[in-house]
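For this view, one protein chain was removed and the others were kept in their places.
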Amino acid sequence: MSSVLDQENIDNLCVDVSEASGTSREQQKWSEDVILFQPYQVEQITLPDYAQCLAVEAFLRMTGIIFRVEQRTNAAEMSPSGKVPFIQVGSQLIAEFEPIVKFAASKGYCLCKDKPEQAVAEMWAYVSMLDNILTNAELYVAWMVPDVLAEVTKPRYGCAYPWPLNWILPWLKQREVQHLMTIKDWASKSLGEVTGEVRVCLRALSEKLDKNKFFLGPTPSELDAVVFGHIFILQTSKLPGSPFNKLVSQFDNLGNFCKRIESTYFF
Amino acid sequence: MGAVHAKAPPSGTLRDSQPTGIKTTSTFAPKKDDNVIKLDIDKIPVRVQRIVVDGLTRTKDDIVIREIRPLLNAKTFDELVHLSYNAKVKMERLGVFKNVVIAIDVSKDNREYGYEVLFEVQEFRRIDGGIHTSISNNDGSLDFQLKMPNILGRGERFSLDYTVGTKRTHGYSAYFKKPLNNNPDIFFGSTAYQFHGEYPWSGYKQTDRGIAFDLTFPTILGSHNIQWEGVWRDLRALTRDTSFSVREQAGHSLKSSLKHTFTIDTRDDPILPTVGMLWRTSQVQFIFRKHFSVLDIETFFNFFYYNFPSYLGQIFQMSLAGGLMRTLDPVASVSISDRFFLGGPLTLRGFNLKGCGPHSHDNALGAESYWLAAAHLYSPLPFRPGKGRFGELFKTHFFVNAGNLGNLDFSGCSKSFLCRVCVKMRWSYGCGIVLCMGRIARLELNYVVPMRVQKGDKANPGLQFGIGIQFL
C-alpha cells in the first residue's frame, strides 16, 4: 500500500519533533509559564465557549502541563483569533483547541504518540464530527432559541458591560451568530431537528466508547478531552426547556465517562 | 436735504474701521472748491424713521429686530453708520446672512433730519456642501461635508461630515450648533460621531462612537467651553505583533467625561504669530465604566505660548505644556487611549512620533503625566527672497525642546518628586524651516540633535519633517 502518510504528515497530526536542533524526538522542557485565558466562568461565559474552554483545560491536565487559569472579561477580544480560550506561553499566544494541541505536540506533549495510525485518523474524524454537530447545536441553542437567548445567553454575555452596551453587544453578537448559522444551513432547523442531530452524535460516541475506559485504549487522547468538554456542559447546563440533559442520560457510558474524567483530572 | 456726500475725515479711527457694504449715493459732483461743503458727520442730527430689511426668507424676525432696534436710538449720523455696521457684522457672524448691504437714505416723507436705512440681505442656500482637505498631526484627510446653515431661522447650523484619512482613519459625524441669546460668541453645540482610527505607534486600532454636548461662552478674560461627552470605545490589537500590555486592554468600554476648557488667545496669527499669547487650560473628569470597575480620572493640561517681536524682525517664542492624570481608585488603571504621549516632529523634536516614555515591544504605552517646554527664535529667510509675498510664509527657526513623560508617585516626598521629574528629562535642539499653510497648518523641516535620551526612547536625530495644527 502506498499512501501519502509519510513521516511529515503524521507529524502534522501529532508533531513530536524537536524544533531547532534537529535531534530526534526528545521532550523539550517547557520553561515558561502557561496561562489559559477565558471569560469569567460563573457569570459571563456562554455555552459554546464553555465547552471549548473545558476541552482545552482537560487536554492540558491530561498532558500534565502545569498551567494557571486567568479569567478576563475581554478574553475574546484579547485573543489573536477572536475566539476563546487561548493560552499564553512566554511571548506566544495560541488560540483554539486544534492549534493548542499542535503547539503542545511540537513541544513534545502528545497524547496519542503510541497509538496506531488508523486509530489516530479516526480520532480526528470524530473530533471534526463533534465540531460540526455539537458546537453548532450549542450555538443554535444558546443564540437562536428565544427563551434561552433572553434568559441565559444575553444576560451572561452583557453582564460585564454598563448600560447601554449590555444590550447593544449581545444584539450584535446574536446577529453575527444568526448569519453564521444561515451560512451553515442550520438556521432553518427546528429545535427538534437539532436535538435529533445531537442524539445521533451522542449515539455514535456511545458506540465508539462502548465499555472502554477511554476512546482510544487505556490512556486518554485528545478526543477524550473534547468529548468531556461537550458532554459535561450538556449534562450540567441549566437551560430553560432543558433540551439536552435528558439526552445524555440515555447514554450511560457517556455519563460515567464524564464523571470519571472529572474525578481523575479536575479534583 | 438732498443726497449727502460723505467723505472720510483725515483722522485715524474711522478709516481703520472703514465699513464695507455701505452704499453712499452722490448725485453731486463738486467741481469747484467753493462748492465743497465740509460736514462733520458726528454733529449731524438724525432721526431714524424706518428701517427696512429686504431679502428675508427663512430667518426669523425676532433676531433681526433685536439687532436693528438700537439703530432707532441713533442721535448722530456717525452713530447711525457705526450702529448699522455693527448690526451687519453681528448678523453675519451669527451665521444668519451670507452678505448684508446697507443703504442709508433720507426718509421719503421729507421730515426734518429723517432717515431711512435699508438692509439688503442675502441668505444662505438651504443646503450647501463641499469637499475639503484638512490636516491633523502628521496625517491628512479628505472631508466631505454637507451643511445646512441657518436651518431653523435663528443662526442654527447643522452639518454632516464624512472623513477619510491617510492613516486608514475614517469617520462620520453630525454636528448641530445654535447661538444663544443672539450672541455669536455664546453657542451650544452637539455632535454625534463614529470614528475609526489606527495608532501604529502603540499597536492598536480603535473605533469610537459617541455623542457630545458643549457650551461655549466668553468672559472678560477669555473664552470658556464646557463639554460632556459619552463614548463607546472598541479597542483591538492592530497586528499579531502587538505587545501583550496593549492587547490586554482590548475590548469594549464606555466613557463619560465632563471637560472644561479656558482659552485666552491674543495672537495675531494661529500658525506663525508675531505677537500675542495663547493660554489654554483644561480639566477633564472621566466617569469610566470598563468591565466591572468604575474609575474617576482627572486630567489637567495646559498650553502656553508667548511671542514677542524684536526690532530686527526676529520673533521669540516660549512655550510650556504639561498634564497630569490621577485615578481616584488606586487599583484601577487608565486605558492607553486616554494616556499622554510625548515625542514627534512638532512637539518634542528629535524623537519619533510618540517615541518617548515607556515602551513594550516597540509599542508606546504612554504615561499619566508629562511636561514639555520649548523656546524658538524665528527669523525670516536669509536674503529675504520673495519679500512681501511668498517669502513671508517661510521662516527659519532655532529651537530648544525639553520634556519628560512618566507616571508620578504621589506618596513620596516633594524633593524626590521634583528630582524624578527634572533629572530624567529629555531635551534636544536644532534649527529648521517653518512654512505656514493658509493659517491652518504648519509644516516644519528641521535638523535636530537630541541631547539627552532616556532608556526605551526612540530618538530620531537628523532631518525630521512634520506637519500639523497643534504644535509647541
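As written, the chain order gives the labels A and B, with residue 1 at the start of each chain.
Here is the rule we go by: a residue touches a chain if its C-beta (ideal position, glycine included) is under 8 Å from a C-beta of that chain, and two chains touch if they have at least 3 such contacts.
Keep in mind that, in the parts below, contacts and distances are computed from a predicted model.
Colleague: Out of "Tubulin epsilon chain", "MADS-box domain-containing protein", "Metaxin" or "alanine transaminase", which one is the UniProt protein name for the chain not included here?
Modeller: Missing chain, UniProt protein name: "Metaxin".
Colleague: Can you pull out the displayed chains that the omitted chain is in contact with?
Modeller: Per the contact definition above, the missing chain touches A.
Colleague: Among the options A:R61, A:K113 or A:K208, which residue touches the chain absent from this view?
Modeller: Of the listed residues, the one touching the omitted chain is A:K208.
Colleague: Residues on subunit A that touch the omitted chain in the whole complex?
Modeller: Contact residues on subunit A toward the absent chain are 1-5, 9, 12-13, 80-82, 117-118, 121-122, 124-126, 128-129, 131-133, 179-180, 183-185, 200-201, 203-205, 207-208, 210.
Basically, only the chains that are shown with their structure count from here on.
Colleague: With chain centres taken as the means of their Cα atoms, state the distance from subunit A to subunit B in Å.
Modeller: Chain centroid spacing, subunit A to subunit B, equals 55 Å.
Colleague: Could you list, by residue number, the parts of subunit B that touch subunit A in their complex?
Modeller: 232, 235-237, 240, 244, 247-252, 254, 289, 291-292, 361
Colleague: Would you pull the subunit A residues touching subunit B in the complex into a rising list?
Modeller: 72-74, 77-78, 80, 88, 91, 93, 160-162, 165, 168-169
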